[in-house]
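One structure below.
With one protein chain withheld, the remaining protein chains of the complex are depicted in position.
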Amino acid sequence: MDRDDVRKLLEGVRVGSLTPDEVLEHLARAPVEDLGHTALDAHRAVRAGVPEVIYGAGKTGPQVVDIARALLARGQSVLATRLDEAKGPFVRDALGPDATWHPVAGVLVARRGPAPVPVGCIGVVSAGTSDAPVAEEARVVAEALGNHVLRIEDVGIAGVHRVLARLGDLRACRVVVVVAGMDGALPGLVAGLVRAPVVAVPTSVGYGASFQGLAALLTMLNACAPGVSVVNIDNGFGAAYQASRINRAGEGA
Amino acid sequence: MDRDDVRKLLEGVRVGSLTPDEVLEHLARAPVEDLGHTALDAHRAVRAGVPEVIYGAGKTGPQVVDIARALLARGQSVLATRLDEAKGPFVRDALGPDATWHPVAGVLVARRGPAPVPVGCIGVVSAGTSDAPVAEEARVVAEALGNHVLRIEDVGIAGVHRVLARLGDLRACRVVVVVAGMDGALPGLVAGLVRAPVVAVPTSVGYGASFQGLAALLTMLNACAPGVSVVNIDNGFGAAYQASRINRAGEGA
Amino acid sequence: MDRDDVRKLLEGVRVGSLTPDEVLEHLARAPVEDLGHTALDAHRAVRAGVPEVIYGAGKTGPQVVDIARALLARGQSVLATRLDEAKGPFVRDALGPDATWHPVAGVLVARRGPAPVPVGCIGVVSAGTSDAPVAEEARVVAEALGNHVLRIEDVGIAGVHRVLARLGDLRACRVVVVVAGMDGALPGLVAGLVRAPVVAVPTSVGYGASFQGLAALLTMLNACAPGVSVVNIDNGFGAAYQASRINRAGEGA
Amino acid sequence: MDRDDVRKLLEGVRVGSLTPDEVLEHLARAPVEDLGHTALDAHRAVRAGVPEVIYGAGKTGPQVVDIARALLARGQSVLATRLDEAKGPFVRDALGPDATWHPVAGVLVARRGPAPVPVGCIGVVSAGTSDAPVAEEARVVAEALGNHVLRIEDVGIAGVHRVLARLGDLRACRVVVVVAGMDGALPGLVAGLVRAPVVAVPTSVGYGASFQGLAALLTMLNACAPGVSVVNIDNGFGAAYQASRINRAGEGA
Amino acid sequence: MDRDDVRKLLEGVRVGSLTPDEVLEHLARAPVEDLGHTALDAHRAVRAGVPEVIYGAGKTGPQVVDIARALLARGQSVLATRLDEAKGPFVRDALGPDATWHPVAGVLVARRGPAPVPVGCIGVVSAGTSDAPVAEEARVVAEALGNHVLRIEDVGIAGVHRVLARLGDLRACRVVVVVAGMDGALPGLVAGLVRAPVVAVPTSVGYGASFQGLAALLTMLNACAPGVSVVNIDNGFGAAYQASRINRAGEGA
Amino acid sequence: MDRDDVRKLLEGVRVGSLTPDEVLEHLARAPVEDLGHTALDAHRAVRAGVPEVIYGAGKTGPQVVDIARALLARGQSVLATRLDEAKGPFVRDALGPDATWHPVAGVLVARRGPAPVPVGCIGVVSAGTSDAPVAEEARVVAEALGNHVLRIEDVGIAGVHRVLARLGDLRACRVVVVVAGMDGALPGLVAGLVRAPVVAVPTSVGYGASFQGLAALLTMLNACAPGVSVVNIDNGFGAAYQASRINRAGEGA
Amino acid sequence: MDRDDVRKLLEGVRVGSLTPDEVLEHLARAPVEDLGHTALDAHRAVRAGVPEVIYGAGKTGPQVVDIARALLARGQSVLATRLDEAKGPFVRDALGPDATWHPVAGVLVARRGPAPVPVGCIGVVSAGTSDAPVAEEARVVAEALGNHVLRIEDVGIAGVHRVLARLGDLRACRVVVVVAGMDGALPGLVAGLVRAPVVAVPTSVGYGASFQGLAALLTMLNACAPGVSVVNIDNGFGAAYQASRINRAGEGA
Partner (left out) sequence: MDRDDVRKLLEGVRVGSLTPDEVLEHLARAPVEDLGHTALDAHRAVRAGVPEVIYGAGKTGPQVVDIARALLARGQSVLATRLDEAKGPFVRDALGPDATWHPVAGVLVARRGPAPVPVGCIGVVSAGTSDAPVAEEARVVAEALGNHVLRIEDVGIAGVHRVLARLGDLRACRVVVVVAGMDGALPGLVAGLVRAPVVAVPTSVGYGASFQGLAALLTMLNACAPGVSVVNIDNGFGAAYQASRINRAGEGA
């Protein structure tokens, strides 16, 4: 409900087609409907330009299906994250042929209407095989949000020349998501080599004193090279979402 | 030293104007010169498109002056941060009329050649009066890097309607830097209201359990609204630098 | 055993119906009886005005049943928390038709005598579906302690207008319990919008750097808006108990 | 700006005394004015029922004076906290005879109009001499917000009988603020003895492993006795504000 | 191998019954034998006055049996801790009728020779039912080490009068072990009421912000009442061992 | 006020020399008097067998003098800790010739009546020169509480043979206080060599990752050798007080 | 690809056998090949002098087999760590008779070509039975990297004389790896007794306040005796690798 919507309501009062009390009700109730366990905000897609996202970790399979169906019924596309082997196939089968579940990423996409035309370029770089689930979550989400993605796997800091070998590819991206656990040094290295902003994702991979990603998180926040900003541990979704905002800003969107 | 530079050297070998050993020397030595206490990288401005930055916190006034003069002598502009009342005027006076020192921000700018033509728009929002030094550091740095800046002060979460009153301005920015201490909730709130990426800066302002900014940092990393990425505590410079990368990516730069 | 009880004992000494040694014994032993694994305090309900609470997490089903039966046998109502799918139905079935077990909340209520007449109003607001178990624990406990409860679900900070749409309801409450995980920003937002005290409950829901609720806890302790006080992570019971004290204080109870 | 205010504006549109665009402007701009370094919200006193509070820690003396004068000029009373020996007398002298500065508490009060008629009763209990500044901040703030205060000093847990000796007084309060450093055990002890809600304030007083109040904070969050909620370390102001909400809720205010 | 042992060896050299090299070998090898996976120190019982203790947590059942048998074969009594339902009965059955396994405590005792005559008195106080395993570990170990034990269960801080009712018993002890989770306030309370030293054991019982016993640990280290020293979280064994040293010091042992 | 005192009061009621209300007053008020900034408990010395202790860190010199004079006026000896160069001489001079101030320990002792006859033996061992202030606090306090003290300085773990050379002395003590910073390994080493209980005091001495004594604290809590219990960081007073309880328990006091 | 390799390429340009663009391609691509889920660096063995290491923890059995086969196919030996009971035998059987799996260490070694001739001596000392898996990982890795290993088990700090009895053996090593959990004091003790550098490995073994190895880690970083450096918690591999570098440096390798 933006400035224009409110002006229309006020116009209605002016011409007498709406009473002040009706407008008051409208202002209070319009953006929210109720579905029992989750209040749906049907206007959000329009407001923020993205499909509605369902965070699957704290919900049962049937809960996810209910919310997704309600959204699809309004013509809204759905992106559901953190659906593991136990929930993902169940939700996919319940939603039918429009739904695709990506097992490594744990992400499900179900479309209403055509997919957005992809724009720009987001690099998604990961340091090791163990970081793949987080990096894949970032890749699938970034593509679902309408971005071209360049995926580069297993480029660790231990061998600097591996990074240098991929430099041409990295420099073609408008924003680079870098996923790394253990010492988390890769994003700072990449930021020293490219001009694009780097969105860093620490992962919870590592030995004892990695403290479930805390070490990597602190490394990234303290990166010597400027041009790095950080999202939550293991939050591939958040990195992709932020990268999409950055990439599409370059498109005027 | 990019791909083209190396191709030129190789071309020199091919035509016989350079020996392989000369090229080897070139590859090893070209990018770095030595100034005693700081190895200078004169090619960096060209490589990354920005003036050289001097982090003033761990250096004496005379050290900063030495480094700045060496850079200016090569025709390179200089940006020095963390220059407090004790060091800032000293450095400014030593560098002469081209240097400007911003006391609240603690930032000094000294130009060689014309300033870049500013582009796009970076919003710099701060929550309270106490956050001003960090926010001003972000503003001055962002402007020095060639960006238009919209500065909005003292928009705290305690009064949501204050944020809403500035929403039109915020939505005109291509990226928004949000500076906040205490509970650090403002960036998540802003990210729920705009489409642009939000770069969040926690500050060390607050009561005991703010733990010098740790509370705000964690809040921002856990922001419910996607579209937030975070830089280090009190790191206004880092936020501005990252925002400049994002803003200028939208310009094709 | 209050001032009046002691005066009666002293009166007994004065008139000779009690010896000093008998009173000494009385003073030392009266308030506590022994049940083997748990010392029961049968006077507590009278002293604090509430049913006896059994914290079920560290006890076996049969232990809970034993304690509950002993209390019920004295005519005391019982409230048992943290009874999961494995223990809840077992305890309910053992205690018979007076007992009700709430599966989402994990709370069992067994009454002796009529339920208290509910008074006032406690708002119980939760941010997301994943916070429901904690919020439901708060709701069931608050009702069992004799309070009207207004339950509002899934009002997150990401969409500020969702909160605003419910503002009229929130303002009618005498105290508001706000349950939130992730960034924990909702209680501060609510406190900026209502006049009632807000009791904030951080939950352990969230990505890695939520650190099992620590991030939300710190956010709430640092809330910019005054009028927020905080209970332990996931402690829906404690919030409801505190809210009941506040709500009933308004009743002169 | 509440529901009635908006209805009046809409009524203006209906009768033609206001255009829709004028109302739109009103909705966007009304609650906020601008004073340079601090955006003032002149409606807040009306909205939340309290004088405007100035957090003095991050501001210079002249900044506090500017903000206070602007508020007083609108007829609004002012409460400024964290004004130490260096700033307090300066601000008091600048504001003239209406201003009072409390040196132990570090709080300044400047009135416009009569002080509110005090209601109810807030207990303010502190454990040791070293906790006095925080407890005094709570006392002065609570009185300034229109509450009767019962101040009880130096009641530590080491001697339980000291607490018991004051029990009659504590039980007469509608809410009790308990201030304690070191092990922070006092609030739990008090909550086991009274029916009123306890608002606990950890202080940064103690030996090494108190970690500047962290130990006391954790103790309070884990208090065995329900009926305790906690505010930030050393935050006497926040405790008083919350206690005032609780106390005045009992007054129907 | 004490001073007398060495003197005897030197005497042997003096009278020619031992060569210097034989004594050198003796000095290097005497105190340690080898059993494959655990180097046994058969002299330790003599040196420290206690049976050999086997920490069962990091060992398999058969490993515990091997070590225990080797010790028993030398006539040494054995105390094995942290033997859960899976390992305890196995070890007990393997060692035969001399071995007793205490299921709540998870402790096994196997004697060679008569049990020591118990002396003095150690109080073992626990706050709640959930703390019982740790408190029982302390009780069984203290008894096995030759101490009278007074076991008092479920004496929480929430009801101060419960503690007071047991005061006579507590004051008869020469040392008091106090086991508590959650806020860990009980040891400080007890230390304010008795003259004996208090050995405090934090447990990992509690809601989220107890952080697996960290909150209780810090509370105990910061106890306002002097006379409290602390052992590791859940370490009932360590508390009993320390209490035994204190109690038996009073016996001249 | 112990059992006998209460029995006397009850006896007074029985024979009619006291009314029940007078006894009620007595029970409530007797143990506490009021001195303005500190509630004095004049019965404590009798109850706990020790001089009254004043923790000087959070008090001004004149405050300490006031409290000390009030105690001395009742014939009570005084022990004041944490009196640095600024406060110690001031307090000593104000209290006159009976007061002694120990500058390294920062402790002042002022006697009323003869000093207690020292008993038993407390070892006070420190690892390095930098730990001396804490160890001296422990020594002076232990002596003031009526214990013989054996002081052993600068016995670090780096040279094991240094410890072994002092073993005979250590074994003659009934309890050993071990003070250590940095890695805090010394108490575990000593506990493996003596039969007496070891009270460990971590100090805040050390390089960065000592984290102001946290490293030493954790080491001591995890000491492999049983027989170690721990007090707060830098808390020489607490260690001496606990050691005195242990040592005097051996005296039947 | 070292200086000589580059000189050869340049020489190729000089003589016309290579074009500049071919060399550019070479420089960018040579060191890295692609295998789908893991980019292989076939030159690493040559560069760093060691077999390729596969970190098995985050990979499936078949993934480990794929990577190992690709390496073996190039004539490269393989060392795979963190292969538990579930994965180890599977990988060993798949790789055939050249592969050996060490169950306690969880390490698999598969050779191509003869094993290196072992040199020097690395001591691997562990404190208790529970530390064996980490110490065995260190032993197997150190041997696979071409070092003689002296393995000493179960030498705890609780009995200092146990360490002394093994001193002659320890002093014969060129570097000593010391593995310890709980208080982590053993490495500092050993460093005080030998001249060789000590590489310390904290383990996650211990009671609650060991915090999964954090206590041991801090102890080791703060070791009073110089000559200790530390690797990650439970990282037997890293310690062995570092010790091998130190040991072989002594060989001129």
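In this document, chain identifiers A, B, C, D, E, F and G correspond to the written order of the chains, with residue numbering beginning at 1 in each.
In this section, a residue touches a chain if its C-beta (ideal position, glycine included) is under 8 Å from a C-beta of that chain, and two chains touch if they have at least 3 such contacts.
Being a predicted model, the structure only gives us computed values, none of them experimental.
*Asks:* Counting the whole assembly, list the visible chains that the omitted chain makes contact with.
*Replies:* A, B, E, F, G
*Asks:* Using the touch definition from the top, which of G:Ala138, G:Ile152 or G:Ile246 touches the missing chain?
*Replies:* Here the residue in touch with the unshown chain is G:Ile246.
*Asks:* Pick out which of A:Ala216, A:Ile233 or A:Ile246 touches the chain that's been left out of the picture.
*Replies:* Reading the full complex, the residue touching the unseen chain is A:Ala216.
*Asks:* Tell me which residue among F:Val6, F:Ala110, F:Val140 or F:Val155 touches the hidden chain in the full complex.
*Replies:* Spelled out, the listed residue whose C-beta touches the missing chain is F:Val155.
*Asks:* Where does subunit G touch the missing chain, residue by residue?
*Replies:* Within subunit G, the residues that touch the unshown chain are 3, 48-49, 53, 168, 174-175, 195-197, 199, 217, 221-222, 226-233, 237-239, 241-242, 245-246, 249-250, 252-253.
*Asks:* Across the whole complex, list the residues on subunit A that are touched by the chain not included here.
*Replies:* 127-128, 156-160, 163-164, 182-185, 188-189, 191-193, 206-207, 209-211, 214-216, 218-225
*Asks:* For subunit F, which residues lie in contact with the unshown chain of the complex?
*Replies:* Answer for subunit F: residues 128-130, 132, 153-155, 159, 161-162, 164-165, 168, 205-210 touch the chain left out.
Rule of thumb we're sticking to: only the chains that are shown with their structure count from here on.
*Asks:* For A-C, find its twin among A-G, F-G or E-F: the pair where over half of the contact pairs carry the same residue numbers.
*Replies:* Overlap exceeds half of the contact pairs only for A-G.
*Asks:* Where the CA atoms of subunit D average out and where those of subunit E average out, how many Å apart are those spots?
*Replies:* The answer is 50 Å.
*Asks:* Just give me the whole-number Å value for how far the CA centre of subunit B lies from that of subunit E.
*Replies:* Those two chain centres are 59 Å apart.
*Asks:* Quick check: what residues of subunit C touch more than one other chain, meaning two or more?
*Replies:* Subunit C, residues with two or more chain partners: 3, 128, 159, 164, 168, 206-207, 209-210, 214, 217, 221-222, 232-233, 238.
*Asks:* Provide the full list of chain pairs in touch.
*Replies:* A-B, A-C, A-D, A-G, B-C, B-D, B-G, C-D, C-E, C-F, D-E, D-F, E-F, E-G, F-G
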